[in-house]
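With one protein chain removed, the remaining protein chains of the complex are shown where they sit.
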């Protein structure tokens, strides 16, 4: 039974806490949150204790930490946890600065602790079904990956301002999915973007609509389309064209009800947002982290995956700024 | 090149006339219609002549007749055409009275002329694809056939009154499809029906909503659901459950456009009515008639199929009247 | 916080136990199971105690019992629990004999305790979405309900033999759904059935393929199609035709992946069986029971619903035996 310390008991932290309780091989020992009441209540619910970061890291019975705090604190918490010898699960990103990421991952490497990044989409049952089918070879070799990724609506201004912008905040998930499905590092990136959907995004100096093209040395390519606003709900689809045909993952509707009237046949919108669509993914992601710790193999997205996705996001920002294609180097 | 005489140049007659012109192996020689102007105009369009029934049947160069007149005249025209030695295509039904049908088919039998009944649904590319798949054995042996058949709206009162009622007018097509797909004669029939959708249908003493169950000796069964009104359009679907799985034919939408908004995802209604949905079926049906004449084989629905469908319709009427299950005998 | 005693910790009992732990307003206090080890382990997992029926019912702190034992024990446990003043949730059926059911429900009535029957399909999010839409009036008044209900494969012989037969074991759920959606009691029933899919079902004297038609006084009607074997998986669909159009609930696929190759476009089969398809329904069903107890209103399927569904199943058995339509009386 692995003992877990949860850092951050906000929206995402609560989801991970629930999933820890569903996993028979681990349990929550400590809850750390700046808001003491939240920490105490969460601890109570799961039979854990509300403590400070220092106390949690000092306990040699804690095997792993889940970092679900605000972005600004990630790199610091990763380093402190690594130095305390804890296995680490961290929500993306490590940091918005690639230099800070590099320094942080160096500490992780030196401390030789496992670090899983929360690229939860790899654990969505639909996407993992697609990936497994690709890996089986049944559809031949990949030629093109297309990713449609749209949020139902833009986050509020204060979030936008500290988010690092569309590419580092939202597209970063798509960059990871693209790398995962291409199974080859892209060598160039081109992005075009505009602010069309949300006045407050434009005012914050960010973009909300984008197309990003990735090219690999082998000739494989990928395209990501993004929007911060889809009136019909959270749009998360993937198409993979391969030598043997096409694999498609569609959205999951709120229900399978459809209504046929003189106006047409109306079916349900996609599940509202990531908490609904990726509920299973969050659970399976945690299971993968725990299973990986048990067998000592990191067969999940690691710090390096987070770093590469950030490099791609930075390149997209530069592509927009210059209007030019960017070469990608991950070394 | 087969010479054709068309009896009746109304809505359906015009469709067959157009299809004759598209078939390279036949041509319209004569048009017969009570409305002389219609006959003349149609003849002009297709390079044919407007003549009387007598003139058309007297011409030994006429190989086949297409009977597209009103129901009341079908049996008489079949008999006269048979006695004149013509191959006959007749829109359903032969007659609304089974005794009249029996007498008429006796004449056809004596004269040894081909008689094809216009059960056009067998030639719908979707239904024939299903039938061919069944016949291939790929899905095993049939266990249950379910037929959904709904008109967009009830015909006007005068039509209802002379139609023979829901079962003889509308369900008769479904009875033929059921026999065709079961590939075994049903031995009993139960129908329940009511007048729910159209006040004028009720006033005409007819029903507009029905469920009919058919049972075969082998244990195979079928169910037909009917309505005279489907606000979402002409609903023509079939499901066949077999030992190896399920075959389904869905409606054909007006277009493949769908619109996703905050209200849901709306796709198009089915094609409006039989002229649209069965446009290809009418064409392929005529081609089958002509091809059958060419090779001398009646591999299409014949008079006996029309007779059996009428026997089933009569049984449905009796089932409603008595509230009881009816045994079916076709001898 | 309501204290719950669970009677029966088998497959279904485990599901309810898990759902109790997810509901913030109740907790498991006692586990009763003939297999002491199972009882002890389950009790341990949920912080409960393994006790005897007598002990559980004797504790005045127990507010409600969940009866998840074998069918033969249901009526007896309901009576004992009622006499002990406990609120009761019972898996269907109360009993396979209508006389026993009547006697049992009389006891419940006398004791004035709540009794919820486990007709879980009413809590499937897809079906309840359909029902809510019907109740909203947006689609007008109901005219016809069609229910497709197929199991992936027949249960083993020993199950079949003690099941009460297809209609009392499997169709009983569909009878409840039909009554719920028709919102009017049917007055007659006709069933046709055969043994086509599973040799051992035939040997057990049961049927595995059936069509059941229900007619209401208002003219509304319903049809249920059943099979004990659907190679493509658990098939649970509903269509409701109403004056304003059609509502349809389709199956939920295992994932939204589809594969397009030269052989066609292949999407996923429906979720494997009831544990997968109705996972959410089981959870929401328990929540409804607990919520109903909290507010003192039985807005869920009660004993009388179980009784009426059994009367319909008995009528279906008689319809098959006699080949005749059966009148339904629920008084």
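To keep things simple, chains are lettered A, B and C as they appear, and every chain counts its residues starting from 1.
What we mean here is this: a residue touches a chain if its C-beta (ideal position, glycine included) is under 8 Å from a C-beta of that chain, and two chains touch if they have at least 3 such contacts.
Please read all numbers here as calculations on a predicted model, not as lab measurements.
Colleague: The chain left out here touches which displayed chains?
Modeller: When the full complex is considered, the omitted chain touches A, B, C.
Colleague: Which residue from B:2, B:78 or B:260 sits in contact with the chain not drawn here?
Modeller: Result: among the candidates, B:260 touches the missing chain.
Colleague: Would you indicate which residue among B:43, B:130 or B:230 is in contact with the undisplayed chain?
Modeller: Selected residue, touching the omitted chain: B:130.
Colleague: Would you mind spotting which of A:160, A:204 or A:230 touches the chain that isn't drawn?
Modeller: The one listed residue touching the chain not shown is A:230.
Colleague: Across the whole complex, list the residues on subunit B that are touched by the chain not included here.
Modeller: 125-126, 129-130, 133, 138-139, 244-252, 254-262, 268
Colleague: Tell me, which residues in subunit A touch the chain that this view leaves out?
Modeller: 143-144, 146, 148, 150, 188, 190, 192, 194-197, 209, 211, 213, 215, 218-221, 223, 225, 227, 230-232, 235, 241, 243-246, 323-325
Colleague: Against the chain that's been left off, what residues of subunit C make contact? List them.
Modeller: 230-233, 253, 260-269
Operating definition for what follows: only the chains that are shown with their structure count from here on.
Colleague: If you tally contacts for every chain pair, which pair is highest?
Modeller: B-C
Colleague: Measuring from the mean of all protein Cα atoms shown, which chain centre lies nearest?
Modeller: Central chain: C.
Colleague: Find the geometric centre of each of subunit B and subunit C from their Cα atoms only, then give the gap between the two centres in Å, rounded to an integer.
Modeller: Once rounded, the distance between the two centres reads 42 Å.
Colleague: Listing for subunit B: what residues touch at least two other chains?
Modeller: Only 230-232 qualify.
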